[in-house]
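Heads up, one of the protein chains got dropped from this complex, but the rest are sitting where they should.
Chain IDs A, B and C follow the sequence of writing; residue 1 opens each chain.
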Amino acid sequence: MDFERYISKDIAWCPGCGNFGIRLALMKALEELKFDPRMVVIVSGIGQAAKMPQYIGVNMFNGLHGRALPVATAIKVANPNLLVIAESGDGCMYGEGGNHFIHTIRRNPDIVNIVHNNMVYGLTKGQASPTSVKGFKTPVQTDGVILEPFNPLAVAIALDASFVARTFIGDIEFTKEIIKEAIRHKGYALVDILQPCVSFNKLNTYEWYKENTYYLKDHDPSDKELAFKRATERGKLPLGILYVNHNKETFEELARKGDKRPLYEYEVNFEKIKEMINQKTL
Amino acid sequence: MDFERYISKDIAWCPGCGNFGIRLALMKALEELKFDPRMVVIVSGIGQAAKMPQYIGVNMFNGLHGRALPVATAIKVANPNLLVIAESGDGCMYGEGGNHFIHTIRRNPDIVNIVHNNMVYGLTKGQASPTSVKGFKTPVQTDGVILEPFNPLAVAIALDASFVARTFIGDIEFTKEIIKEAIRHKGYALVDILQPCVSFNKLNTYEWYKENTYYLKDHDPSDKELAFKRATERGKLPLGILYVNHNKETFEELARKGDKRPLYEYEVNFEKIKEMINQKTL
Amino acid sequence: MKDICIVLSGEAGQGIQTVEYVLTRVLKNSGFHIFATKEYMSRVRGGNNTTEIRISSERVRAFVEKIDILIPLGKNATGRLRDRITRETLIIGEESFIKDAGGEKIEVPLLEMAERIGNKLYANSVAIGLVSGLLKADRETLKLQIRKQFEDKKEEVIKQNIDAALEGYKRGEELSGRIKVSLKRDDAVKKECLLNGAEAVGLGALAGGCNFVSSYPMSPSTSVLVFLAQNKSDFGIVVEQAEDEIAAMNMIIGAWYAGARGLVTTSGGGFALMEEALSLAGMVESPVVIHLAQRPGPATGLPTRTEQGDLNLVLYAGHGEFPRVIYAPGNIEEAFYLTYKAFNVADKYQVPVFILTDQYLVDSFYNLPPFNLDDLKVEKHMVKTGEDYIRYKLTENGISPRGVPGYGDGLVKVDSDEHDEFGHITEDFTTRVKMVEKRLKKGEELKKEVLKPKLIGDENYKVLLVAWGSPLEVIKEAISDIKEVALLHFSQVWPIDNSVAEYLKRAQKVIAIEGNATGQFANLIKAVTGFEVKERILKYSGLQFSVEELRKKIEGVV
Partner (left out) sequence: MKDICIVLSGEAGQGIQTVEYVLTRVLKNSGFHIFATKEYMSRVRGGNNTTEIRISSERVRAFVEKIDILIPLGKNATGRLRDRITRETLIIGEESFIKDAGGEKIEVPLLEMAERIGNKLYANSVAIGLVSGLLKADRETLKLQIRKQFEDKKEEVIKQNIDAALEGYKRGEELSGRIKVSLKRDDAVKKECLLNGAEAVGLGALAGGCNFVSSYPMSPSTSVLVFLAQNKSDFGIVVEQAEDEIAAMNMIIGAWYAGARGLVTTSGGGFALMEEALSLAGMVESPVVIHLAQRPGPATGLPTRTEQGDLNLVLYAGHGEFPRVIYAPGNIEEAFYLTYKAFNVADKYQVPVFILTDQYLVDSFYNLPPFNLDDLKVEKHMVKTGEDYIRYKLTENGISPRGVPGYGDGLVKVDSDEHDEFGHITEDFTTRVKMVEKRLKKGEELKKEVLKPKLIGDENYKVLLVAWGSPLEVIKEAISDIKEVALLHFSQVWPIDNSVAEYLKRAQKVIAIEGNATGQFANLIKAVTGFEVKERILKYSGLQFSVEELRKKIEGVV
């Protein structure tokens, strides 16, 4: 497989981890959509999830914890011809990177934002993440988590994100399809993937997710209030595409005024600079 | 007036600015609720709004741009007997401080969060703020704002903030009453105050706000979906208390397990440390 | 030097900036050399701000304390200038504005004159005319500049403003006998341009091929952001106001990764938030250009004032060890050329390059010949990748060919973790050591491109002054008449090389002049050369040095 080329051989995830499934789903999605690996960039942060682009044969920007989204946005606007995927963990995207999450949604670049939501900090060995459920005990949260869990879908809908979906990696096929939809969608697309962390999250296991999720049926993703209701109601977590707004222009369309040329082709117009300087003599 | 004591005399706001009204509303609210100025702390960031505590005779922590909320949270948990108000501009709270906004709501400390929402960066002379409307032209946003405006109320509701209100400083009396409610409320209380910036926002003027707002009537603030609908619907902006959730414990209650003593009274238990060290001999 | 120093003083919002803008153009286009600088409070209305305009027969480029003519534009506009007003200072204006001041007062009812013509609001035009008349500036030029200033307005308003200016001019001419200095004019000046430091940095960025700017507004750096935003359509630049400084810096690194040439402009506090990302640039070996306009700290400090307090900050910013370049332009020409150069150097060595200015430099301007662009060139060091491209190829000098995604057949993998040549994460200790050495080698290479410090003044100096950045022109003027004194000025403050010690050892006395409280550059010199610059003239009030104070202090030690 093309996407297996040129990758780090030693995959550092734990056996049984949901990350493997996500890798598979993503690679299949790219394959089925026939992407040229050279035109794909995965931008990630730091964490277990963030190691993803080490193991996929596409361009990689493995940046700082929490900072994948501004990097991804800049890459997309600097070269709108690239498929740009920003991928990382729940701590990375919703914790350290929370401010970028909000404001990237406002910007609406045509990127796919994949979040491995294992409700825990994996790489740093099991502290609570923003999505950890109340009462979840960890070596730091010794009496259990006391903060309200962060609801990424509700927040994204509140900010009128152009595509909001959730999947569970127990269902790789479904996840792959959702990722494909997200890629096809024009504009910012959030794919929050529920992913068991077999090492540090003994609460939100494969079984737990199976029992606590359901597939959306007959859902109208253009209905924002309904989407909000689904995203916030108590009980089982919905899987599928919650919300889509097709009527949004992307950041790069607006910032580049439709120009799609990569900025690396840019040539300086020294004549114009001269003109400007001459203006300053008047 | 007590709250006029011990303040910076030279008020640096522009004549006609909405900030004067907010100052009045806040001082009256504190007065009417009979607060002892020594037990009140205003924490602010940087900006025109953030100068507020310079002009009110209470304790002041005028910190960094964007960082009022973590400071306020820490003060509250370190001394739950204080009334802690975190107050700043829209740029400060929703832009630079966006991540703290989200996570402070999740924490739910019993503080009042007053945001002077003038839809512009005042102090730095008129760039777009997160709440600036699309198309708003500034010296930096020369073609007008292209980002979706940040909707603080919708986000707060999505995160199940315990108290979410909006007012317009054209109505000082109403604003004062809302602030009083926010103070009385136990838990995090957001008061987003629409405030004209007469110097840099020629679009969102007193008139504009009058025409583009309405007072909530017969609204049930315990109905989250309704609150979300009001917060996100197109058209006029609602004024009043949009959402309240009375069933939340506060951060300091949980983190301190009900202990309300100021941490400055804390004495180290050296005996216990000795015991711990002795444990390490076993 | 023959010159006249005019100070305009008023509240924020009273239009000093308009007066300054028009007046400096009128005067320059009348053939005078001019210099202007402003100091202002961190507020939008009220308070007290001033602008100084020096008019001279020769080139003039530095702040002086003396005030020959003071024009208060409102009440309470003279109090803060008390120490600068002497018996010779002419104070001209409304009776109520000038009454509390010392000096030689000349009442001119600007408001009344304006009202007579049509509107009190024209008072500033009267003032512009008044000064123009005092200096016998060119009347036609005055009319032209007033017209330009109000070109968006109705013809009637334009006309009335011109009339107001001409009224002022008349009155000024009548008073011109009161001015003792007579200035020569030089037609060549008319062809020169007027630029402030911010514009020079902006133009330098354009010439350097900058096509991506992301920043968060922060005084006094915002003017560069504004300049580029104003010109973005003409040049196809992406200008994005980020949600915070962290996003801004990460965006710029992302932009370079994709082949753009990015700039951030910020101040100390904003930059402090970018340090983790600076370290990222160091690790992924991304070029990045940072304009940092200094203001007094710590924390919020004095947001609209000047200082040279952030040298240590940028020298050691970011965790871990990686090379960087720091330019500190001494004047407007250098602000242009060094910013231009920064982009090529950043691209070539794949390192962060700083342009370290300050509020004084970005907000000051003078006339200067248009920059010669003929030799400027955007040196793109990017390569088209082959199938077997590897991002971090180990080379002799540490520099690996830099590819960008989508350009060529290779994949470009960059990593904030320690990585192998492919860019993949590694924990191999041997690779680690090689990669550390690779990065540091680039620092050694950079020494080959170091700009030597400039020696200005008496070559047979006994006293050597050492300075960096914006005090350049002030010191130059201060020592112009003092013998056996020279200035060694650094426009590049990192890397610097040991050879500097030779200059220092030749002096009987070395004095560092810096706009900070600890002598950061003097300390750096000691760290690099071991030479201790014991005497220091330091200023940290929030104001720039003046020619007079430096002259006095230097004469005191000579």
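Keep this in mind: contacts are C-beta pairs under 8 Å (C-beta built on N, C-alpha and C of every residue); 3 or more make two chains touch, one makes a residue touch a chain.
Note that this is a predicted model, so its numbers are computed, not measured.
K.L.:
List the displayed chains that the omitted chain touches in the full complex.
P.N.:
Output: missing chain touches A, B, C.
K.L.:
Looking at A:C14, A:M39 or A:L226, which residue reaches the missing chain?
P.N.:
Of the candidates A:C14, A:M39 or A:L226, A:C14 is in touch with the missing chain.
K.L.:
Touching the absent chain in the whole complex: find that residue among C:E65, C:D417 or C:E549.
P.N.:
Checking the options C:E65, C:D417 or C:E549, the one contacting the hidden chain is C:D417.
K.L.:
Given that one chain is not shown, which residue among B:A29, B:V43, B:V115 or B:L147 touches it?
P.N.:
Answering carefully, the residue with contact to the hidden chain is B:V43.
K.L.:
In the whole complex, not just what's shown, which of B:V71, B:A154 or B:I169 touches the removed chain?
P.N.:
B:V71
K.L.:
Among C:L273, C:I290, C:I496 or C:I537, single out the residue that touches the unshown chain.
P.N.:
Residue touching the absent chain, from the options given: C:L273.
K.L.:
For subunit A, which residues reach the chain that was dropped from this view?
P.N.:
10, 12-15, 46, 48, 64-66, 95-96, 98, 121-125, 127-128, 130, 139-143, 199-200
K.L.:
Since one chain isn't shown, list which residues of subunit C touch it in the complete complex.
P.N.:
Within subunit C, the residues that touch the unshown chain are 41-42, 47, 246, 267-269, 271-273, 275-276, 278-280, 282-284, 296-303, 305, 307, 309-310, 312-313, 315-322, 415-418, 427, 429-430, 432-433, 436-437, 439-440, 516-518, 523-524, 526-527, 530-532, 540-543.
K.L.:
Provide the residue numbers of subunit B that touch the chain removed from this figure.
P.N.:
Listed in rising order, the touching residues are 6-8, 12, 37-39, 41, 43, 46, 51, 53-54, 57-64, 67, 69-75, 77-79, 81-82, 99-100, 102-103, 255-257, 259, 262-264, 266-270, 272-274, 276-278, 280-282.
Here is the rule we use: only the chains that are shown with their structure count from here on.
K.L.:
By raw count of C-beta pairs in contact, what's the busiest chain pair here?
P.N.:
Ranked by C-beta contact count, first place goes to A-C.
K.L.:
Please identify the chain with the largest separation between its CA centroid and the CA centroid of subunit C.
P.N.:
Here the answer is chain A, farthest from subunit C.
K.L.:
Please tell me the distance, in whole Å, between the geometric centres of subunit A and subunit B computed from their C-alpha atoms.
P.N.:
It comes to 30 Å between the two C-alpha centres.
K.L.:
Measuring from the mean C-alpha position of subunit B to the mean C-alpha position of subunit C, what distance in angstrom results?
P.N.:
Measuring from centre to centre gives 37 Å for this pair.
K.L.:
Can you check how far apart subunit A and subunit C are, centre to centre, with Cα atoms defining each centre and the answer in Å?
P.N.:
Subunit A and subunit C have C-alpha centres separated by 40 Å.
K.L.:
Could you list which residues of subunit B touch at least two other chains?
P.N.:
As it turns out, subunit B has residues touching two or more other chains at 95-96, 98, 130.
K.L.:
Could you list which residues of subunit C touch at least two other chains?
P.N.:
Residues 233, 239, 243-244 of subunit C each touch two or more of the other chains.
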